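Worksheet: one structure, shown below.
Removed from the display is one protein chain of the complex; every other protein chain stays in position.
Our next item is chain A:
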């Protein structure tokens, strides 16, 4: 058979998909490295002075109140007295306007611009760290959401300020144990407008009048929830904003002179009340600063000016604004700027990774510092700020390479110039030139812009390219599955041109980039290569497809509504569509189970519709001159239908039971996670613990027994090869190891004190031994995959060349169970070559011809694969909580049920012997198989969310932890995608099972094998190597197509819904899980296919060895 073309084609398809995923993810997921360093008081040195503790200097303000009104859009804060008929969200916060106009030296109102993603958690991170949080902040706290980067709250704690928090409980997750006192309220229910706000109001004023705080943070959620529920243009919004107005007013009344009040929104909202994206409506929140003591160097003219600006702001473009605005008065305050400003006003060091810039108006200009108490002048503040930003930039560029080198070097040069200038100025004691402040500001702005360009912007071009590549990859995969036979026939030469084109285009793009820009961006080279190779392939396929269609007949009309409504197409379509809705992604586990059940029920209904499920009645036989004679005898039909229905029952049962192993997302309100998910060691009730343990061990034993039973049934346990050794002993030992390990790990630590050391050692040794056994078993299967026992004996009785000896079953070797199925199988071709040999050697040895009995030859391909899956499943089970053994057992049963249903329906519909499409696997079982992978992803307690990753898997066998990251990462990956791996590796079984379960004797059509009866079961594949290759290719590409379509759908969801409220909570994690699931699945599929090809090589060798043996 043609092995390499199959592998190459599959590799090529996988590479195409991966390129598409890589491109899209590169454009969509904004990645940034976290710098886990913190600023200290000693860092902030005044130039030219001896080292002094910055924190000891009297700060400008002793206390601060931060009122965060979630989704306080800048439009909500404008007040237009001339507006006669205000909308519900207009003119509802008059207190801000009144204060700004009546006390200009005390207050300011600015637009407060957020950086995307504009979701609350990312925003809280943003205005406490001063950085630009992205979706994936790569740090070492992937499991929890706590902020480890340096932040304001941490710095406040460092200098001993008491931070009191109340409101949105997101803060409690981000800053666990950082608050002096905290009153979190649940934020999850978007429909609830009042719980959080009322909870805050109960405590806010009493806290303020008490003296038990320095920093008070209150996060109101009502406005945001109101926006999500009703949208801004709704009377409820008017009520909420009016309430907020009252809150701000009463807080201002209770402020003392040394206290700063900051009222701000974390993001805005669109006209429908959503946020998350990067449109100006979502990014522009409001910030209001107020202090009872004078804060701003306000001249009345300036205030008017800001007022003027404000009135213009709504109507004019930002460009015009710049002309009107005063130079030191910013027209828009970026959210990052709050961090350095607050830090310097309150006398704490600026957090390490802040890229913000101090808000200049709150600092007095140079030379007026004497008047203000303990304040820094504008220039000093800028200098401290610039130094801190430069330090961060140096650290970051040392860690990550994502900032473009040319801008980095430019920024460095800027800073060194500015620093020498500043130092010279200070040393000479000259009043600084205004240009210096301006250029320091310009430096800070350009640093922030550089960082934002690197971290906080979707790259729509890359996303589009990724989408296009994925779409074409799906199409390619589909075409490949349709044309697999032609492609294999022409020996895989169809691949040469696309690959050459890919290399050429990729090289060209790289060269072009080198010459034009001086460096190569790998992503674009990949994109060009992948696209060109896909397009070339599709173009050629279209040509050859047309040629092929003429031969076969019209194959068009694929997209007719009738085809689309057929369940094998409809179910994947529904599955893909469901990925576009957050509700269905949240309920994915149940939705997939529903779809699998629907598709499974469709199989017998369809068979019945075609009249194949029941044996044809006599009446219709009589009447049928029209009907073809039945292909199968009625008893066979009855038996096969019985098998099919029994397996369907098994499938349905395991589907239903698998629902009880699901975990719960936090979005699912009334949901109890499965009790089997928690490890045994956490169970308190010892009877329950014992019950769980017994159940798990029972499942494990059944798993082992079923595997061995299956292999024994088909006679694969007789020979002395490595695979058989693995099946006989490694499997057994592995399960014993697992059972012992569970027992040890479930033992309560305090129960056997004197055995503590032994238990600790067992906890280390048992899983490691299991890993070793697993490795040994898999290696044995790989090295020696044949499970065929051949017995050669000289038949003395055979006389005369005219009667070639028949090969018959020997009762001596096999146990009874094998008798039914164990036909010594010999190969007509071998006989023929024996004949040839005989003729060549002049027929002298004609009488001494041997009879060869080969046990297990009929399942020579599937047996190693089944064994491989079984061993692998046991290894993966080791990484799961003990209770999941039951779920794994269900997985095995469901696999078997699907395989048998497929086999029976193939037999019933008489698909065998249909000419060229001999071994083709239809879409229905493939779809069933791939959906089952997702179903068991959920049924093994996994969810497509980051908090639900089972990190415990990394410590199985390594209770002390790891030194590197590769091993734990791969263990966790194996744990997370266990069902994907098992189903993908086992995918080729779909091809073999109808042959394994084939009904012998009743088959009239033997078009597949010209030799008739002698080549049976899987030997038929060897008879038709070309069809074998093409069927294997077709099966794999179909499987990849179904998986790829799901990836494509979730990529589309992420691209289309990138402004959706749930994008960072639901769609983006789903995309990452789907994409990594695809990558893992495709790798496992390649492993499975390679194993099959490896077996094929071994079978070829076996026959070669046999023939000289035989002809001796």
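Simple rule for what comes next: contacts are C-beta pairs under 8 Å (C-beta built on N, C-alpha and C of every residue); 3 or more make two chains touch, one makes a residue touch a chain; residues count from 1.
One rule holds in what follows: contacts and distances are computed from a predicted model.
Chemist: Considering the UniProt annotation of the chain absent from this complex, which name among "Phosphatidylinositol glycan anchor biosynthesis, class F", "Exoribonuclease phosphorolytic domain-containing protein", "NADPH oxidase 3" or "Repressor of RNA polymerase III transcription" applies?
Modeler: In UniProt, the chain that is not shown appears as "Phosphatidylinositol glycan anchor biosynthesis, class F".
Chemist: In the complete assembly, which of A:597, A:974 or A:1083 touches the absent chain?
Modeler: Going through A:597, A:974 or A:1083 one by one, A:597 is the residue touching the chain not shown.
Chemist: Tell me which of A:145, A:459, A:544 or A:581 is the one touching the absent chain.
Modeler: Of the candidates A:145, A:459, A:544 or A:581, A:581 is in touch with the missing chain.
Chemist: Which one touches the absent chain: A:11, A:659 or A:740?
Modeler: Of these options, the touching residue for the absent chain is A:659.
Chemist: For the chain left out of this view, which of A:280, A:435 or A:608 touches it?
Modeler: A:608
Chemist: If the missing chain were put back, which residues of chain A would it touch?
Modeler: Given the touch definition above, chain A has residues 191, 581-584, 586-587, 590-591, 593-594, 597-598, 605, 608-611, 613-614, 617, 619-620, 623, 652, 655-656, 659 touching the missing chain.
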